[in-house]
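Data block below; observations after.
Note that this complex is displayed minus one protein chain, with the remaining chains in position.
Think of it as A and B in the order they're written, each chain with its own count starting at 1.
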Amino acid sequence: MGIDKERPASPVRVNAGGFALPGTSKANHTGSWRLERPLYATSPSPCHGACPAHEEIPVYLDHLAMDRPRQAWEALVAANPLPAVTGRVCPHPCETSCHRGSYDRALSIHSAERFLGDLALREGWSYPGLDGEPREEAVAVVGAGPAGLSCAYHLRRAGYRVTLFEALPEAGGTCRIIPDYRLPEEILSREVERILATGIDFRPGQKLGRDISLEELEEGFSAVFLAPGRQKNRSYSVDHALPGDLHHGLDLLREWRNVGSLPRWERAVVVGGGNTAVDLARTLLRTGSREVHVVTDEELPGRPSPTGRGTMPAIAREVAMALEEGVRIHTGRRIGRLILREDRVIAVELLHALKEMEGEAPVHRAFTGTETILETDAVIPAVGQEVDPAGIGRLLRNRPFLSLIPTGQVEGERRIFAGGDASPGGGLVSQAVGSGHHGARRIDAFLRQKELSLESPPSPIPFTSLNLAYFVERPAYEPRELPVAARTGFSEIESTAPADLIRTEADRCFSCGHCLECDNCWTLCPDGAVLRTAGIPGIPVPYVFDYDYCKGCGLCARECPSGHIRMSPEP
Amino acid sequence: MSSQPSVDTTALRKLQPRFSGIESGHGACQGCGQALAARLVLEAAGPDVIVANATGCLEIFTTPWPQSAWNVPWIHSLFENVAAVAAGIEVALRAQGRTTRVLAFAGDGGTFDIGFQALSGMLERNHDVLFVCFDNEAYMNTGIQRSGSTPHGAWTNTSPAGRVRQGKRHFKKDLLTIISAHGIPYAATASVAYPSDLRAKVRRALDVSGPSFLLLHSPCPLGWGHDSAQTISVDRLAVETGLFPILEMERGKVVSSMKIRNPRPVREYALPQFRFRHLLMDTPEAREELEHLQALADANIERYDLLSEAPGPRDSGGADTVRRGGSRWG
Partner (left out) sequence: MRDVLEGSQAIARAVALCRPQVVAAYPITPQTHIVEALARLIADGLLEAELVSVESEFSAASVVLGAASAGSRSYTASASQGILLMSEVLYNISGLRVPVVLTCANRAVSSPVSIWNDHQDSMSVRDSGWIQLYCADNQEAVDTTIQAFRISERTELPVMVCVDGFTLTHTLEPIDLPEAGQVDAFLPPFRFSRSLSSARPLTQGTLVSPEFFTEMRSLQHGAFDLAEQEILAADRDFGALVGRDSGGLLRVEGDREATVGILAMGSVYGTLKDAHRSGLLGRPVRLLCLRAFRPFPSRAIREASEGLSDLIVLDRSLSPGSGGIVAHEIRSALYGSGRAPRIVNFVVGLGGRNVPGEIFQEMLEALEKDPPAFSIFDLDPEKLPLSKDPVLPTS
């Protein structure tokens, strides 16, 4: 009959007219065509990469933009328990790295962080994530500054019992001495209280080395986290001379905070280029000094140096405000000589100077022939702090910081961990918070005998991975600040954003590397191989790929505005 | 290796918040602009439609018997008669008192050329049919041959570029002007790069009583010679160069246009496409043809006043702006 005997028997029978039934194309699994497949892959955003506290910024901005402030705050405090503090005092490197800055204006992330922090305080929200499985181990944390508080908080979230030792009567660490115009004390206190209220056993007035010893801690606890900060003023002298009434900058700020008054100087010179120096200078102006100078051998932030000088480590906007308020900053200068009369300073001699790094050590050079005289009633050094070796001397091993190994322990130790300003890479509150979180994770891994991945995190998503065709330029939120004329007292200079404005601002976020739930992939797939799962119970992601039909054309990845889709070779 | 949770896709497909007129599993090339456009049209039109489809890529890749990707009633007759078949369906539905809408689908071949007569007759007789032309600017199904819609200078297998020729000699037929001369209530162009706009136009066309016409620019990665992932970005350039104006016409009068926010030179559009690559060569002939193509684009911009004075939400920069949480896709 002419039938091809090699053909397999066909189960399909023809019909009159040759019609086909709807949707029967699904029998054709076109996914077999693929050479590469799309994956929904969250990549770190640059802001997350830059944030020392490793906040999941696009996640909480998304919640905020979608009018879910509670979820936003809960996502934020999964990393950082002190957002109202950091939202005020952090120099926000997130904003500098924000990709939106290469498009129109960087997002005012700190405004969002601050808004959420303040809202949570106002609403009395408690931290989520504290109802996990309790663990039997107890951990000691030494130092109730932001690093210790963060470590204690994250350990509580992991279920551990935590005892927090603090030398001073109050928790808060160096944050306490930040002036009110930057950080109102009440804000700090309430956030600190909230952390302590997570069930931390707080022991104030217990100084390591005086009231408790390392050995006692090692004996009484499964692990120890040291965050003593840098309590010792770096010594300062000018050619071995010192004014008789020497006050260090940090001590004066502490005095202002605790006592509420400062010695009266008509004119003052503050030595140093950090936040302490700048804060003190601005405080002195507010408490009655007529003329306040800051002397630093570095350059103003944001000003490129012709001779390769370093930059003042103080936060740029604080320096700018200081200048606005009338602080006179002498950059690239050192004090060459104190001009004393009967042990009191009446003037200083300034010289052009340079600070260079030779390897790890700074070298200071001053150039004769450039001397000028500056009259003053006080010279106040604010030249940095060092780790106080009391109680931890053997751990320091003659180094300026506690050196850590990759698994988080202090070098040479098994159960003693450390972080904050006492370990390398500190200096910011947000760094301290991140350091405390980091330490808590390492302690948890140690106690569970769990392997922790020590790989460096993937690089943040580059600007070129975004598809800007899907965004339009929008006006940015500008935080309101008190005009200079109004900054006579200690009222906060910057205001918290209003809810509607911060929501709009949060919506400007590109969500770099994260899903915007914009529906682009779902809309643009020619093969209907993207299924929308947003809002379907039990499925934690908003879209999935149907790999039975995805041909790997790559359109979804190309048209994802936030670079959340990656093409990967077919396994 | 997959980073997504394991899901029951069959159940999920029933929960999709959109109507799926074309099912997955069809045989379109990777990145096919026409498959995407057809899917978008049916999403906007909904299930109560009857589709008459001309011969062409869309028809071929959706109906290899016994499989069909169509979830709507669908009939394919021949290459040149889809407008007439659709007219017949429409007349029958009217006689039976049914309100199901009739759509005619055709490529540029079945619209500009071989199907033109039937289309003109259908428009003239005022049938209540939405005619959708998926314009990929050549006869693609038969292997990339030039059509009346192929742009000037484009390479195809019957208008190749060589030593003495620089691609298609003739111009892209100004179909929209011809359609508008029929005085029908609604005619528009749209692009797959602007899916919200495309869907809005489908709805607007179906709202109209009487014949309506949509010309949808649908890139063909195979025939245009670009990467399958570039379908949208290439078509955005088609719009932003002015080569494919996005317009709406009512009774022959242009009532709206998508302004170009940031006009792009034709060279940028030519670069990713093999069919225009010969225009980028460093020869006097190539330069002249590229300039000619640029002049044609500029003429479009001038004719339809396509430059925007100020950025707006419906111009070429704003019309595809995403909104967090979806639902921008109206």
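One rule holds in what follows: contacts are C-beta pairs under 8 Å (C-beta built on N, C-alpha and C of every residue); 3 or more make two chains touch, one makes a residue touch a chain.
These numbers were taken from a predicted model, which means no experiment stands behind them.
Q: Quick one: say which of B:Ala28, B:Val41, B:Val85 or B:Ala106 touches the chain that got left out.
A: Checking the options B:Ala28, B:Val41, B:Val85 or B:Ala106, the one contacting the hidden chain is B:Val85.
Q: Which residue, B:Gln30, B:Thr63, B:Thr111 or B:Thr156, contacts the hidden chain when the whole complex is considered?
A: B:Thr63
Q: Hey, which of B:Ser120, B:Gln145, B:Thr158 or B:Thr321 is the one touching the hidden chain?
A: B:Ser120
Q: Using the touch rule from the top, list residues of chain A that touch the missing partner.
A: Touching the missing chain: residues 7, 10, 12-22.
Q: Contact with the hidden chain only, please: which chain B residues?
A: 47-50, 52-53, 59-60, 62-66, 68, 70-78, 80-81, 83-96, 100, 117-118, 120-121, 124-125
One rule holds for everything that comes next: only the chains that are shown with their structure count from here on.
Q: Mind checking the centre-to-centre distance between chain A and chain B? Centres are C-alpha means, answer in whole Å.
A: Their C-alpha centroids are separated by 49 Å.
Q: Spell out the residues on chain A that touch chain B in their complex, using ranges where they run on.
A: These residues of chain A touch chain B: 12, 18, 20-30, 33, 37, 39-41, 62, 65-66, 469-473, 507, 511, 516-520, 522-529, 531-534, 536, 539-541, 544-549, 551-555, 557-559, 561, 568, 571.
Q: Which of the residues in chain B come into contact with chain A in the complex?
A: So the residues of chain B in touch with chain A come to 1-5, 7, 9, 12-13, 15-18, 20, 22-28, 30-33, 35-36, 39-40, 62-63, 65-72, 192, 195, 221, 227-233, 236, 311, 313, 317-318, 320-329.
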